[in-house]
Structure formats: C-alpha cells, structure tokens
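One structure below.
Only a part of the assembly is drawn; its chains keep their places, and the rest are absent.
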C-alpha cells in the first residue's frame, strides 16, 4: 500500500490549488515536500486552462469569495471532463450559508474524488446543518473511541451519499469509501494553522499520483500527515512552539519514506 | 492585571480577522499561540455571519481592496450590534487616500474598541494628514524619551477624539484611553514583516477574552508582544535572521505565561 507514497515522488504530479490565502504558502511547500508540484491560479479567466495542465485539482474554500467561487466551479468542471482527480476541502462548511452552498455546488459538479474535512464540516454536507464553529469542529461532533463504530458507519454512508471518498480528520482520522473505512490513530495536532489544508494537499498529491487506487492513496496521505506530526513533535526544543512545529511537519514530509510510513502508521480497516 | 493574559487560554475566544495577505499566516499562528482561535473571512457575502459566530473582530487594512472594504464595514456594523470588541489596524493610513478614508469609515461605524497602529498612522487619523511612508512610521513622528510627556498627552487626546483605546507601537509603546496611558519599553523589533499585524491580533484576542477591562487587556497584549520579541531574540543563533526571528516570536507567545509577563514587562502608567 505504501508504494502509493513513493509514487508521488516518482510521478511528480502537478497539482492545481485554488485555496485560501491563510495557509497557501504551507500548502505549496508541503506539496513540494511530498514530491508533487503546486500551481496556484484562482481567476475564472485562466482556472480551467491551468487545470488542463495539471494532473490533480485541490479546491479549498477557506477564504472563498465572489471572484474565486466561479474559478473553482470552472476548474471542477474542466477536471471532470478530463477525469482528473479532485479533492474538496470544505473549510467552514456549516459556519455560513455561502460556505455550505459553495461546497454543495462543487460537489454537484460530479467531479469530486475525495472530500477532506473535519467531522462538523462533513456532517453539514450530509445533514444540511452542522455545529461548525469558525473553522474548527465542534467538540460534540468528535470521533472518539466510544463512538467509533457509528462514526465509521457514518463515514461510509457519507461516501455513498456524496459519491466520493470521505476523509474525516481529527483526534482519530477516518478515510472511507462505501465499503471500507480506514481508522487512523495519531497524537492530536491542534493549535497549528492549516494542518487540515496541508492534509488536503497531500491527499490531492497522493491521489493524483495513484489514480487507480484513490482510497488507499487518500488513506496513506492522511497517515503521512499524522505520522509527520508525531515525528516533527519529537524534534521540537522546549522553547519551540506552533510556528516552528508547522515548519517541522513540512520538513518531515520532505524526508518521509514509504518504509517509515509502513513502520509508523497506526491504522485498522473496518 | 496579568490574569488578562491567562484569560485568553481560559476563554479561547474565536477572532474574526479581515486582514492583509502578507502576514495573514503569522496572524493566524499568533492567534493560536496566545490561546485564541482565528477565522478568516473577507467577502461581504459572509463577513457579518462569521462576525456573529466570533467573539472579537480584527480589521487590518494592509492590503485593502474594493472587495474587502465592504466586508470590513459589514463586519464592523455587525460587531457593533452585538457589542463585540473590534480592533482596527489602520496599516498605511496617510500613505494613500483610500487607506486614510477606509480607516476613518471604519471608525465612523462607532464599533471600534481599540486602534493599534504606528505613530504616523494614528497622527493621520487625528490630523487628517501624516508622514506615513509606505507602512512604516516616519522618523520625525517617533515617540522618544524626550517627547514622552507630549506623546502621552497626544495618545490620550487621540483616545478621546477617536472614542477608542489607542495603542501606538514603536520603539516605545503607548496604550491609552482618555485618562491613563501605559508606557511600555522593550528592545526594538524592526525589520520583521508584520509584528504590527501580529500585535493587533494579540490585542484583539486579549480584549475579546477580557471584555470588561479593554485598556488593561490591550496594554498586556502589547507588553506580551514586546517581551516575546526580547525573549525570542535571545534564542537566535548567530546565523539566524528575520525569517527565523519571526517564528521564534510566535513560538515564544505559545509558551508565555502570566508570571513571565509579570516579571518581564517594563511599563509605567502616566
């Protein structure tokens, strides 16, 4: 399974990102770190043309606006036409009508291969409303050891309903299609801006490099993010905090091998 | 007084930032570092809705444009209606008509709790014109030991005229309402992008967590920024420069305690 990780470096896919300006630099750097290449272009006048040049598309609605929404839809339609994999990160879906509606509109194009979000965002896409608070998941929604069976069932059902792979990240990560759900455990990475966005970039890179195995690819990308968070944390000095931690995670992805992933990833399938 | 700092971690306020894209990542990370949560949303179609979800609003006009100005005004009006604290960072007021006018328009909403800027920007808001050069204060305007009494008087007068708390940062920081002015000394932090923007984010976080004591909260946030600059500087290796320094400041905020602030902050009140 972990050769999917090596395939990113081997195939070096070009990933078209239409993403938020908060974490865009981290997203570009982690895309390079894993072996893919980023290109950012968010104006409708060129979005589809860039999508054509790329192998994969990553749409992140973190700072969506009236100018970038049409660009996202145009890129999504172009990707569908070319059968390119598309990852949607529905940042803050449930927080505002604009976010919920835009995420649904992108899903409606039928182009999305994988949705990567927190549990509140995914619940919003399924139930229409959610407990999203800002860009964080609500505690009441959390995936825990106690509700793991029903959470896995929910992930599979969401995959069915959205007709995509669903990657729900949090204290425990779930990556599911309609039949299988990867359960991935790792120390929690909170209080860093953009680990979700970066995870979506890894998922897009890994799926683009492994077009025939999207579920495995998405699961491996999520495992890589979790393991990188764990390894990076060990390198932190006592006076270092979230700014350095962010860099260390990208640095770790830069060096992470399939062998390390194979040894370090903690997952089961249900 | 320094329990205001602890209250950020205790209350973990969600801060809505409409800010510039130059320092937005640093702003997000320092907001997390101090114990608050950031959410960025700058389109008028959702700005007020996000403001409603948040506890505080931080408006920074560093890269203002025709799309984000209406979003800022809409968010400011919503915050006023809900009595949420609002921090305005009038980046470059005085440099262009658009910046000066936008800062004044935001102040005109009557929502602003605290204006955090350099001395040239604040002088522009008071006198209509200033010596702003790019985004830096003009040397001629600087607060110095020599002009400290008149600078404090100016800060209090500005607080009166703007009907807000005024935080003027530079070589010496002044944080004033109409009656009291905190004078805060610290080694100068120049040549790093966005320490002003980050300071505004800390002020917004601290005021949002201490709604009944906005002057103390603003002063403590400014002290925290200054002390973090001092501590972070000690951790720099000889070959490290402004890029690492920037990360070290955020790292330091991540670990900074009320006790350290109490010991390290150098201030007087006049």
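First chain written, first letter: the chains are A and B, and each begins at residue 1.
Here, a residue touches a chain if its C-beta (ideal position, glycine included) is under 8 Å from a C-beta of that chain, and two chains touch if they have at least 3 such contacts.
The model shown is predicted, which means the values in this text are computed figures rather than measured ones.
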Given 2 placed chains, full-complex copy number: 3
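Definition applied: only the chains that are shown with their structure count from here on.
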Centre distance in Å when chain A and chain B are each reduced to the mean of their C-alpha atoms: 33
Partner chain A, residues of chain B touching it in the complex: 14, 21, 24-26, 28-29, 32-33, 37-43, 45-46, 49-50, 53-54, 67, 235, 246-255
Chain B-touching residues of chain A, taken from the complex the two chains share: 20-23, 25-26, 62-67, 92, 95-99, 133-136, 191-194, 239-244, 246-247
